[in-house]
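Yeah, one chain of the complex is gone here, protein chain that is, but the others are all in their spots.
Now for chain A:
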Amino acid sequence: MTGRMGIEVLAPSLLAGEGRGGGAVQQRTRPSRTLRLLPAALCLLLSFAHAAAPTTPPATLAPAQEQRAVAIQRNLRCPLCDTGESIAESRSDISIKMRSSVREQIVDGRSDSEIYTFFSQRYGNFVLLDPPKTGRNLLLWSAPLLALAGGGAVLWAFLRRKGTAAPASAAQDAEPYDSYLDQVRRDTGGGPG
């Protein structure tokens, strides 16, 4: 119960972390074009501010939980950095807060997908570095498989084009391919052999 309240309290503080006013907070909850304009400099500047006060991890997790936390942190993108870093790598203030939020939610016993939903509701699908396999993302996930299948079919059709190739005769084997000879043969209209 207390943990849950902690998250509810944390959520607005996450958003207000670097907010310069109510307007900025509003925009960040629903990422809009302005999100893009927020410079990386801001994010780095904040990391500099952070230098004065090192934060300590809020809770100690069991090794399995710790592994889960790191895996989730690697799959969440820093919402304010232009570099595409995950919050596991980023030194920005918001990433540090998101990291501790992930840990607290794990302590609370939330599932991975609940945690991802929590962040995508606040920052948009933009923060999900491991795109969930639903909706439009199915296009993304299935296209390589379709390409694999389609390419395989084309390859198979090509290799089977003339039935099984006849075993090459010994005489043909002895003569290495000569493209000049081949060119002459084609120019003169004569087939090989």
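Note that in this section contacts are C-beta pairs under 8 Å (C-beta built on N, C-alpha and C of every residue); 3 or more make two chains touch, one makes a residue touch a chain; residues count from 1.
To be clear about the criterion, contacts and distances are computed from a predicted model.
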Choices "L-serine dehydratase", "Phosphate ABC transporter ATP-binding protein", "Cytochrome c heme lyase subunit CcmF" or "Intermembrane phospholipid transport system permease protein MlaE" - which one is the UniProt name of the chain not shown: "Cytochrome c heme lyase subunit CcmF"
On chain A, residues whose C-beta touches the chain left out of the figure: 31-33, 35-36, 41, 44-45, 47-48, 50-52, 54, 70, 74-75, 77, 82-86, 89, 91, 124-131, 136-137, 140-141, 143-144, 147-148, 151-152, 155-156, 158-162, 164-168, 173-174, 176-180, 182-183, 186, 191-192
